[in-house]
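Encoded as structure tokens, the structure appears first; notes follow it.
A single protein chain has been omitted from the complex, and every remaining protein chain is retained in its original position.
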Amino acid sequence: MPATVEIKHLSVSYNGTNVVKDVSFEMPAGKVTAIIGPSGCGKTTLLRSINRLSELTKNCRVQGEIMVDGENVLKMDTVLLRRKVGMVFQQPNPFPKSIKENVLYGIKAAKIKTDHSDIVKSSLQKAVLWEELEHRLNESALNLSIGQQQRLCVARSLAITPEVILMDEPASALDPVSTLKLEESIQSMKGDVTLVIVTHNMQQAKRVADYTAFIYRGELIECNETEKIFANPDRSETRDYLEGKFS
Amino acid sequence: MSNLFANQAPLLRTKTAPAAAALIASAGIIYGLVLCCINSLETFAVSFLAVLLAAILALWTFVRMAVKENDRGLLVTGAACMTAIIIVTVMPEGLPASFHVYRSFVAAALIIGLCVATLCSAVYRLLGSTPVAFDNSRYPILILPIVIALISYGMILFVLCLNGLPQISWQLISTPYDPANAALRGILNDILGTFMLMLLTSIISLPVGVGAGIYMSEYGGRIAGIIRFSTMLLRAMPVVVLGLAAYGVARMAYDTAWQGILAPDPTIMIGRGTFLLASAFLSLLVIPVITRATEEGLRSLPRDLREGSLAVGATEGYTLLHVLLPWSLPNILTGLLLGCAEVAGNVTVIVLLCGFGNYGVTPFTEATSLAHFIYKVMFADRSFRMSMGNYVYAVSVILLIITLGLTIVYLVLRNKFAERYRAH
Partner (left out) sequence: MRRSWPRALSFMLGIIPVLLLLLVIGVAVWFSSLTFYRVGWGELFSFYYQNYRQGGWWEFGLLPSIMGTLYVVLLALAISLPVSLAIAVYASEYASGAVGRVLRTILGTLAGIPPIIYGLTSFIFLGFFVSPSFTRVKTVVDLAAPPLHPILDQQKSAILGGIMLALMIIPFMAPLIDEAIRNVPARLKEASLALGAGKWHTIGHIILPHALPGIIGACALGCFKAMGDLIIVAFTCRSNGQLPQPWWDVSNLSPLTGTIGWLSGILYPALLGKNDLTLSVSYFSTLVLLGMALIVLGLATLLQRWFRKKYTA
């Protein structure tokens, strides 16, 4: 079941410097929301505070509210939260285990008893990986190509049926063909899960996202439907950024 | 895909049973620790294990009734508890000392282990059975060994200070020892000897270690492989091998041209060695440390610094003296501090070389050191024990001040330079 993510007056600071400043917007259930902005503007920090991975960083303070499916994230059990909100990272980071073990890692960690082979198949199918890997399930995941590894990471986070999946520049390490395949799998997930994609590739945002938020220097400049933003943005900063006047 | 977490077990609301089990388990941990000190308490071991078993089963039943969940971990703990009861009952008590010894040992280990397992499970239930509660309930497994270890170290230091500090006097520190003169009963030469050993060892091992480190990291090849292998071997070498080899060299040097350099001149016993010989063998402990420090330092050298120096036309020698060595010098010196602490505390290597230090402290006299003083009192010489035995704890405290002081300085300096040497 996809869930709505609502961010209300969110501020994040590292060592006293504000990285995200009073950001509020909503990511609708079952849709793809892209967060764009120049590098170092706080996109990744914002994303990591949704599943509270930001807490791993020392001296990080999060203020405000993040609601996933009406529940305040900051008051939830972190493990239960992360089972609801999966994440795919910038660099593909499969575990040094077999492909099958990688996909089933979350299931086994949560000690859920279900039909494992079913889950492996359906998750790999959604990540557009099943045809390639059907007969290689017991091989080490480290032998895969970078693009396959990244899609395996997508499949891995799909296996525990999350409500939201966060993607932190998922295509930045990939070549164009792998990027296309990844976008294909994003399309196939749409509707089953709420997707939040951080990217600095505007074309990619245009291709996959239903909604787009533009963040600059830790502040939310504009958030709207993708077509509206790209065709006719409300704010001049957005237009300048999209036209490449600064980055 | 339907949500896998839809029918998850409900959380536990009432807490009486887990609290009771946690209480019994913590009592058991304390009992197990006391059992280590008072072996005769083992007569209560079986009855306590029975109580623990009851608590485990009660907790399991409670979990089963309250949240309809079969806690398999508790069942395993219960089965282990049954086995422990059988083991402790079957093990004979009584006449042969070692049987008795084993019974306490086994009983204490089993009780502490089982109690920690039960405590973890009970705390997990007590905190509400959430996944984060599971992580937090593992604290006892980590904390308990740490606390026991730290208490042990604390006891060692406490006993040394308790017995040693009152014995330390200026007279003790400032008088040399002379077996012939009852008025001269001090450890001045032992203290000076310890510093002499550290000094000579540093002088020997610093150039050798740095040279080996530079050769290995800068030049490579077959010879570098041999040097690497031998420093690895030195690191793995049991120290007693070095001790006997040093004794062998001292024996061989006796009555040859080397007497006076390796074996002290007024020889009382064949096999005694000079400070120089002792330091040469002690430096085998320090060389691997310095070699590694040099290599680490050089490896962390930013590439552009080295290439920059060569690019402006500096010779290899100039680069070595002005770029490589200055960069890794702090790392080498902190490594040397650690080596010196080891030298000051080591007895095994110099155990047969040292005398009483009554011939003075120069590189070519009979070696002696503070650490060796303790060995002399405890093992070597009955008359020495009679006259100096009371000061053994005072000497230990002085030795500890030197070695711990060196390690603390090492830690402070290493933290200061850590940023610089983080590998690039």
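Side notes on the structure shown:
Chains here go by letter, A and B, matching the order in which they are written, and residues are numbered from 1 within each.
As a convention for this text, a residue touches a chain if its C-beta (ideal position, glycine included) is under 8 Å from a C-beta of that chain, and two chains touch if they have at least 3 such contacts.
Remember, predicted model here, so these are calculated numbers, not experimental data.
The chain not displayed here makes contact, within the full complex, with A, B. Residue B:Y247 is the one among B:Y247, B:W327 or B:F356 that touches the chain missing from this view. Only one of the listed residues, B:R64, B:R138 or B:K416, touches the absent chain: B:R138.
Residues of chain A in touch with the missing chain: 51, 53, 56, 58, 79-80, 82-83, 86-87, 89, 91, 93-96, 105-106, 109-110, 142-143, 153, 156-157, 160. Annotation for chain B: contacts to the undisplayed chain at residues 34, 36-40, 96-98, 100-102, 104-105, 108, 131-132, 134-135, 138-139, 141-146, 148-150, 152-153, 155-156, 158-160, 162-163, 207-216, 218-219, 223-224, 226-227, 230-245, 247-249, 252, 269-271, 280, 284, 287-288, 291, 315-317, 320, 341, 344-348, 351-352, 371, 374-375, 377-381, 385, 389, 392-393, 396, 399-400, 403-404, 406-408, 410-411.
By definition in this document, only the chains that are shown with their structure count from here on.
Those residues of chain B that touch chain A in the complex are listed here as 1-5, 130-132, 135. Residues of chain A touching chain B in their complex: 1, 77-80, 83, 107, 110, 112, 114, 122, 160-161, 192.
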